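Handing you this structure, nothing more for now.
The complex appears here without one of its protein chains, the remainder shown in place.
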């Protein structure tokens, strides 16, 4: 059985390795992001030489200037790819991590914007990732912009969203048109079900491919070496997705 | 016998403890400044609770952000007193550490300005210190300004020179008048000899006091505990001034 | 510097003070936050550096907080911060949203003693639109038409954090978590709880000095073994995820939170922890 999380990790890994995109030599992964972290480890354990900076890894945390160092690295252009989510994501790739209703989230408050207002603009590539795929999350227009999908001419910006991966589908983002295009639907979904679950308008191919299954060797990597790397930071995720192997560190 | 360096250290210590001046809770001492360092240690070993940051102390160097930390502390207003010298010092308390002739010192080049252009303006008190007291050093107008003695109204500045101590005399600086006043002459000097050795104009009291000798207990401190603190950083100075005791660290 | 009691350290923070706290992965002093609750602190203005976690949610729930400036408030894997969310909904706290590098930058400006520092990004975000204290200028080093944000220096009244050790001089060792150094440098005073005391001067040990914050910045120290619990402290102890998950469940309601507080934030509970 393939876990949905495993399929998502494999889909993200494919996007990371997209030869048409700017190179991903150094990828940073933010807090509470087990599936993007699994995707990055999958890329690395598949033999691709990529440097990973995992923000909430307790031992072997890569930074010695505190969390400032991630932002400094990104400011310099040394981080090639980052992942962002959103309580709301709209069709122009704006993300809202603050909340719905009036600022600062008077209807439903989300945790907050984290570093998104900076990272989204300073990273050559961003992959948007949100498991929940519903009209509540994927909206025509976000209530509040934590980080803009596009910037006005003249505003310093290194890149935009490359893609949006959800629990139902993969979209590509075209910054020139400011618009998403559906690329593939996960098993159990079709063009109509994706359309019904998506609050924003997007392009759609005449024939919609299915998001591929992870290859058997990818599954073996995810359930073995990738799991081992992630256990300390994401014990609950590892137990749920990769199965209940014994924990190496009961305290972690 | 009292060494001239011991007298200078005691004169500096008196200025540090001047009750009319802003408090000296934290004093920084720059590179290659053994006499100011001795003065600070003398103040501290006399029982005054002052924090000393000695820039070139190898072990127990107080900074963990590198040398940037001294300037950050000073920027915040946490350093109360600093010492500066000058290849040239003029009657308006401008200092020149760059060189004579055209910029950047085409006649005689000095080492350079170090942090003076910042420290002089950001420290509530500066004591100017230069052993050589001659018309060559104490000039009517410096050839090049490493750091200005006074600043135009509106320019952020925390303080100015408190005094100028040389191998012949002690001067006080009055920032309101932009002018030095002779305060005392070291033994062997008098009003006329100081006037002859000084290239800038200054005020002079009707009766010129002699710079006092260090008290016996000050000499005992200088030659004992002060010397012990300074040996690692200034081995040659300690041997020359305080006598040839055995070095604790032959390599230092 | 003589260590004080935890309660004495908490007494030093007056009502209404601006208090900077590191997040759950960076040495928060949960012990000192609890002592602030026990002393019934009021009107605190918390600053998350750059985000906020367990201690902030607990302080908000206990009614100690008037304002939070932060880039996010979260309990990590245990989900949203329930008392923060409730207080915001009920209008009991003011929230000033920022973004992580902006908080670091404002503190760096204070650390350096300059009135502002620039930061790229941010333009087009509603965070900037809701921060009248942030300014956009045209980059003076470009040919024109290059807008860039300037952020003002921010000096919290207090930096509170938990270090591994302190020496007799008042130097404290935080290891690689250097955001604590930045907060200590930028704040008017740093109050630090520590696991234990260290014999000898931390700054004179070349192996320990790089992770040490100089006593210059430290105004008070208290011993608080396990003082970061339930969050992790470097390689000293791990996060107690079950405890935080239990907190998150209890704090879903005001009543549940008050029961949790009565059980866990008492002098007796503190002794049991140590």
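So that you can tell them apart, the chains are marked A, B and C in the order they are listed, and the count of residues begins at 1 in each.
Quick note on the criterion: a residue touches a chain if its C-beta (ideal position, glycine included) is under 8 Å from a C-beta of that chain, and two chains touch if they have at least 3 such contacts.
This structure is a prediction, so every number in the text was calculated from the model and none was measured.
Colleague: Among B:11, B:29 or B:97, which residue is in touch with the absent chain?
Modeller: Checking each option in B:11, B:29 or B:97, the one touching the absent chain turns out to be B:97.
Colleague: For a quick check of understanding: of C:46, C:62 or C:209, which residue touches the chain that isn't displayed?
Modeller: With C:46, C:62 or C:209 as choices, the missing chain is touched by C:209.
Colleague: Return the single residue from B:88, B:144, B:162 or B:184 that touches the missing chain.
Modeller: The single option touching the absent chain is B:144.
Colleague: Quick one: say which of C:66, C:114, C:129 or C:189 touches the chain that got left out.
Modeller: Considering all chains, including the one not shown, the answer is C:114.
Colleague: Can you list, in ascending order, the subunit A residues touching the missing chain?
Modeller: Interface with the chain not displayed, on the subunit A side: 26, 51, 53, 59-65, 71-78, 122.
Colleague: By the contact definition given up top, give the residues of subunit B that touch the hidden chain.
Modeller: 31-32, 55-56, 58-59, 61, 63-68, 71, 75, 97-98, 103-106, 109-122, 144-148, 150-152, 154-156, 234-237, 249, 251-252
Colleague: Going by the touch rule given at the top, which residues of subunit C touch the chain that is not shown?
Modeller: 105, 108, 112-120, 135, 137, 139-142, 146, 148, 150, 152, 175-176, 178, 206-211, 234-235
Following the convention adopted for this analysis, only the chains that are shown with their structure count from here on.
Colleague: Give, as an integer number of Å, the spacing between the C-alpha centres of subunit C and subunit B.
Modeller: The answer is 40 Å.
Colleague: So what's the Cα centroid distance for subunit A and subunit B, whole Å?
Modeller: That pair's centroid distance is 59 Å.
Colleague: Going by the contact rule already set, what residues in subunit C reach two or more other chains?
Modeller: Residue numbers touching two or more other chains: 181.
Colleague: I need the residues of subunit B touching at least two other chains; which ones are they?
Modeller: none
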